[in-house]
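Removed: one protein chain of the complex. Kept in place: all other protein chains.
Naming follows writing order (A, B and C), and every chain is counted from residue 1.
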Amino acid sequence: MTDIATMPRPVSFGRRIKRFMADRPLIPLIILLIILVAILQILRPGIVNERWLANTAKFAIPLAILAGCQTMTMLTGGIDLSVGTVATMSAFIMATQIVSQDPTVAFLLAILPAVLIGLVNGIGVGVFRVHPLIMTLGTSLIGTGFLQVYQRTVIASGAKIPDFLNWLGTGVTYGFPNALLLFVPVAVLIVFMLNRTGFGRLLYAVGDNERAARLSGVRYWQVITALYVLSSLLAGITGLLYIGLIKAPSLSLAEPLVLPSVAAAVIGGTSIFGGRGGYTGTIIGALILTVLTTLLTILQMPEGGRRILFGFIVLFVTAAYLRIIEDR
Amino acid sequence: MTTNPLLDATGVAKNYGAVAGLRNASLSVLPGEVHALMGANGAGKSTLVKILTGAIKADAGRILIRGKHLDVRSPADARRAGLLPVYQEPSLIPDLDVLSNLRLTGTPVEPFRAWVRELGIPNLDIRDTARDIPLAILRVLDLARALAVEPDVLLLDEMTAALPANLAEKVLEVVRRQGDAGRSVIFISHRFVEISALCDRATVLRDGSTVGVVDIEPGIEERIVEMMLGTRIEKTRVAARAANDVAVAAGGRTRLSVRNLQLGTKLNDVSFDLANGEVAGVFALEGQGQDELFAALAGSIRPSGGTIDVDGAPVKFSHPSDAIQAGIAYVPGDRSEALAMQRSVRENIALPFSAGLRKWGPIRMRREQVVVSGAIGRLQIDTRAQGEVQRLSGGNQQKVTIARWIAANARTILCFDPTRGIDVGTKQEIYKLLRELAGQGKSVLFYTSEMEEVQRVCDRVIVIFGGRVVDTFSVEEADEPALMRAAYGLPRGARADVGILADVRPASDAEAAS
Amino acid sequence: MSRFFRNQGWVAGLFALLIFLFVITKLIQPGYGSGDFGSLARAVLPYAFAVAAQTVVVIAGGIDLSVAAMMALTSVTAASMMNGASEEYALFVVPFVLAMGFVLGALNGILIVVTRVPDIVVTLATLFVLQGAALLVLGAPGGAAAEWLKASVIGTAPIPGLPDWADAWVPRALVLLVVCLCIVWIPLTRSRLGLSIYAIGSNELAAFRSGVPVARTRIIAYALSGLFAAMGGLSLTISTGIGAPIPGPYLLASVAAVVLGGVALGGGKGGLFGPIIAVFVLRLVRTDLTLLAIDPNVTAIIEGLIMVAVVMFGAFITIRGRPAGATP
Partner (left out) sequence: AGKYTIGISNTVQGNGWREEMICAMKAQALASGEVAKLNIAHRNTDAAGQLEDIRNLISAKVDAIVVNPADPAGIKAGLEEATKAGIVVVAVDQAVTEPSAYIISNNQEQYAYLGAKWLFQQMGGKGEVFYMRGAAGASADSDRDKGFKKALAEFPDVKVAQEVFTGWQQDQAKQQILSFLATGTPINGIWTSGIDNVIVDALVEQQAPMVPVVGADNAGFVGQLNTVKDLVGAAVTNPGSIGGAGVTLALQILDGKKPAQQTVLVEPQLWENATEEGKAKLKSAADPSLSPEWPVSISIPDWTTYTKDQIVACKGPGE
């Protein structure tokens, strides 16, 4: 009857590393990213150059902002599937209104539907307690419908991408994409908001235990409404950035970003059930996905094989990451 | 000892990351014995029960069942080995009705029904969904479900903590009969009355290690407390309430005035006052409307009639934030209702600061730090695992729920059974704290399911029965038989036998002094 | 009786809505008859299986994003196996494909249990994997289906003892649907396994402590989901006579119908009947919109509105219907 258990066991080197990483969950993510980049460089020597970095950043940024919307909503136990539609709407409206309107007016017109959809989402989820998945899916259907009706009224007037958005979306200054000018403040703001503001605290609290938040005097509907409006607003702004990048307004412009935005947040360590996560992880998650897309494009294999590989890698990355951070 | 132990665990250890849940626990239970497992909050009692019943895996240790090394890896295995637990949290599936819950575990229905009746619930509808059943009844159903399969060892983790006196009494009776019938029971409770009335021996845990096994005999409580708390005992001991404290409180201005409060069939015409500097107790059997009363005062539900005045001005609460605005804070009995379990102690305590729309902006971290650590210090919260509240032990979690309102400096605190599942040391701290708050001119409304607490903390006791205030006692009058009688709705002065707890054994006096 | 309404009220209301819609349909198109009802039943078939697949996992507290991809994969597998094969060969193909769905579904469950990655991420990953696999099986739509299989959803099923006019209202597709669902569902709900599925969805910890083998139950739930999805895939092949590697719109439709059908996203509550009725409602709404020749873009708006409105209404009556004194 030895009582080994009472002895402090010597901590192995492996365990120490693991614990070190577990306390800093960003580090394993970053290592993962570096590994992916290294693989890319091995497959196509020379690809990792300044130009490639700038391009990767350009595509990761819109994804990262939308994933920011997902991060915030997921913290409350929700999800915002309407971000794709909202981004598309504001992009499309901007591109078509700029032809005839003053830029400020066009901007306001482009952002207005975003705010409206956010408001409806927020009221549906916060007041009527509709499941966020259903609510945002519903509003995105409705939004798409309206956009199609709207499109018919502007076919004759054509579309144009404002120079500023063009500059912001595709321009590069001293090797840095101009989109960083938008992204850095947005990212800093989100991180600050989540960690150092009352609103950020409430997002976590509401997602963790809504009743507890209520008993502490938190009005759920206020938090949720503000959250979904904010999320839509960010999505709208992303749409403007994105149209500057893609330069071709279409009715499904940002739709393909929706599922990856959820994936980026999850890979970044945000719990889909609420109460746990953060934005820095999400940003790296977005970078990982973007690099992964490139990696799979470069691979010469049939499309089916590429998709299979993508699925497995996403699963593997999340599993490995969870394994590393879970036993703290 | 001639008989072999039915269950014999030695050297059990369990680490939760850096926190040691158990270091070196041992426990040996003989056939036919009711064995108490005692220890302060966080000592590792629940962890040991979970390990014994396969709910979690131990890191080290040896467990023998009837002298054999059985591999108990899941609660299902434990059940096959004849070990049946009633955990600290209810285990019925919330969305299934009682009958389906029985089918799920393969529990025979008729014995279950018989036990339920035996345990003092005559009219249970087994088609009711578990979610709709009150907590206290759920605990009893958990017990009945365990009893129905006639286990060799029954493990009861704070079974009586959430029970009103009448149900607790039945449970004790039944448990004792289990022992008499040759089955073993492991009984966890923080109530010495129950331990001394029921148990044969006790194993005492401190900080995850077994520090002693004693036979229960008159006067043993002191030793147990010493073993449980180690050095902590000196500073936590507090004198019983002196009668002259009451006089101080009596002069306070009326803080909260409730008149003719009405709420469906649950509350009828409830009226009382709460003064500044007063701790008013609320005493009631299970389900007499106390939940609704507190919820109404906390702004969680809207009363259908009557008025509430705060500082002489009428108020109407439509949301808890209205009550908080008026300086009224509510500490629910169920801590899972009050805490964001994955968040830190600090965030949980600071939560009310961010609630209002105007407080959504940047947080002044330094100031918050000062206020929060002040509250933590005052309640002596064990902050080793403060990164996530869920890793604290039950007692420390409970302290966080109170600390929140100390930090927010609430003027009136509605405490609903705050000492549920809390060890004696911590209980003393909480009593002291409540008195201190009153001393600072705050007012406290305090519901408790334990009678002796009334005398220790309260200036006045309001007894509720059937949704009405049936009597109000000053602390001197509030002896246990009187309270009991009132709680059963019997008029003062009437003499009727209301159960074993009414004729209090002398042992409880000794307990009361600890 | 009151318990019946508390538990089944939503489904009863949905059923009333369906009847109401039939009346509306008859008013819009007085010629709407048994043949048209047969068309409805055939249209319902793949959706119903998709929703059944989703329902099982949602009740078990999960979600399955790979439903539509699983349908695509099983559909192309069936179609390519039956391509150029004899009629009898289909007798082997059908059980093979069903087993394949069951096994792949179980694999979903195993991945969730083993990796401990949230189900929504695992099934998102398998969505890509299954899609990729479908593309490898058939690079473009194609394949074939046995004639007797195609015949199994066409026309009506004579039921002995029923007059001919009544038989006309019993389309084979409906009979097929009911038989397939009941064969799996009825024994399930009567078994301890069924209870276990509800139990892990309702409260996993409590289920574990009640002795439910949580991991095994979850795997079985996903396996059943795979089985239903395979039925859906087969029904696609049967009704179109081909297999298409690109998944149809069944994923979001299945989630929407699950919620409309009164199954809580979160688990533990609801049944299969409600979601199936919800599928009928949604399909019939589409029929009505087509009959009315509504502008197709407005149709998207209306479908979104219906989804949101019905769920909001549900939330509204649950808020209102709470007994006095309950904490919201």
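Everything below uses one rule, namely that a contact is a pair of C-beta atoms (placed from the backbone, for glycine too) under 8 Å apart; a residue touches a chain by one contact, two chains touch by 3 or more.
Because the structure is a prediction, the values reported are computed rather than measured.
**Q** Which of C:17, C:135, C:177 or C:277 sits in contact with the chain that's absent?
**A** Missing-chain contact among the listed residues: C:135.
**Q** Out of A:189, A:246 or A:259, which is the one that touches the chain we can't see?
**A** In the full complex, the listed residue that touches the missing chain is A:246.
**Q** For the chain that's not shown, point to the residue among A:121, A:170 or A:280 touching it.
**A** Of the candidates A:121, A:170 or A:280, A:170 is in touch with the missing chain.
**Q** May I ask you to list the residues on chain C that touch the chain which is not drawn?
**A** Residues in contact with the chain left out: 29, 31-32, 36, 39, 42-43, 46, 134-135, 138-142, 150, 154, 236, 239-242, 244-249, 283, 286-287, 290-291, 293, 295-297, 299-300.
**Q** Suppose we count only contacts with the excluded chain; which residues of chain A make the list?
**A** Touching the chain left out of view, chain A contributes residues 44, 46-47, 49, 51-52, 55, 58-59, 144, 148, 151-152, 154-159, 170, 242, 245-257, 290, 293-294, 297-298, 300, 303-304.
Everything below uses one rule, namely that only the chains that are shown with their structure count from here on.
**Q** Averaged over CA atoms, how far is the centre of chain A from the centre of chain B? Could you give it in whole Å?
**A** Result: the chain centres lie 44 Å from each other.
**Q** Per the centroid of Cα atoms for each chain, what is the distance between chain A and chain C, given in Å?
**A** One centre to the other, that is 30 Å.
**Q** List, in ascending order, every residue of chain A touching at least 2 other chains.
**A** none
**Q** Can you list the residues of chain B that touch 2 or more other chains?
**A** 300
**Q** Considering the complex alone, what residue numbers of chain B touch chain A?
**A** Checking each residue of chain B against chain A gives 10-13, 17-18, 23-24, 59-62, 209, 298, 300, 319-321, 324-325, 330, 332, 336-343, 347-348, 350-357, 359-363, 365, 387, 404.
**Q** Could you please specify the touching residues of chain A with respect to chain C in the complex?
**A** 124, 128-131, 133-135, 137-146, 148-149, 152, 259, 262-263, 266, 271-273, 302-312, 314-315, 318-319, 322, 326
**Q** Help me check something: in the complex, which residues belonging to chain A touch chain B?
**A** For this pair, the touching residues of chain A are 1-6, 192, 196-199, 201-202, 204-205, 208-209, 211-219, 222, 226, 275-276, 327-328.
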